[in-house]
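Can you read through this structure? Questions will come right after.
Removed from the display is one protein chain of the complex; every other protein chain stays in position.
Let's look at subunit A:
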């Protein structure tokens, strides 16, 4: 599942998370974000979740007030990409407990940490939900204990 980028944005088009799996210039990134938000937000409510853009397939899905937009290469399996998005949402949900957009806004760095335990280099890293959750918890614990030990506030 070679992914090129993952974007999360609100219904007003505000970006909440951006993960790029290939090196792209800042200008290009901004352009892509604009293109994606306008394309996805323009879609009718009950349309197909797949779009074509340049030489990539764009898979998008709306969860509550957030749009998850994943770009994959042309030979990849679109239905599995939908599953990837869903898995990420489940991971966020488990971590934050009934996750909502505000959680992701105020704890964006945690959303990234979770993503980095699930996907890596444009591929799926770990297929077990429990493993990902355990790794995140352990890393968080490491951060806390290290901080307690150094007797400084965590963040």
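Keep this in mind: a residue touches a chain if its C-beta (ideal position, glycine included) is under 8 Å from a C-beta of that chain, and two chains touch if they have at least 3 such contacts; residues count from 1.
The definition used in the following text is that contacts and distances are computed from a predicted model.
Asks: Report the protein name recorded by UniProt for the chain absent from the figure; options are "Aspartate aminotransferase", "Type 2 DNA topoisomerase 6 subunit B-like", "AP-4 complex subunit epsilon" or "AP-1 complex subunit gamma".
Replies: Answer from the UniProt record of the missing subunit chain: "AP-1 complex subunit gamma".
Asks: Using the touch rule from the top, list residues of subunit A that touch the missing partner.
Replies: The missing chain touches subunit A at positions 1, 15-18, 21, 23-25, 30, 44, 46-51, 77-80, 82-84, 87, 105-110, 112-113, 116, 120-131, 135, 138-140, 142-144, 146-147, 150, 152-155.
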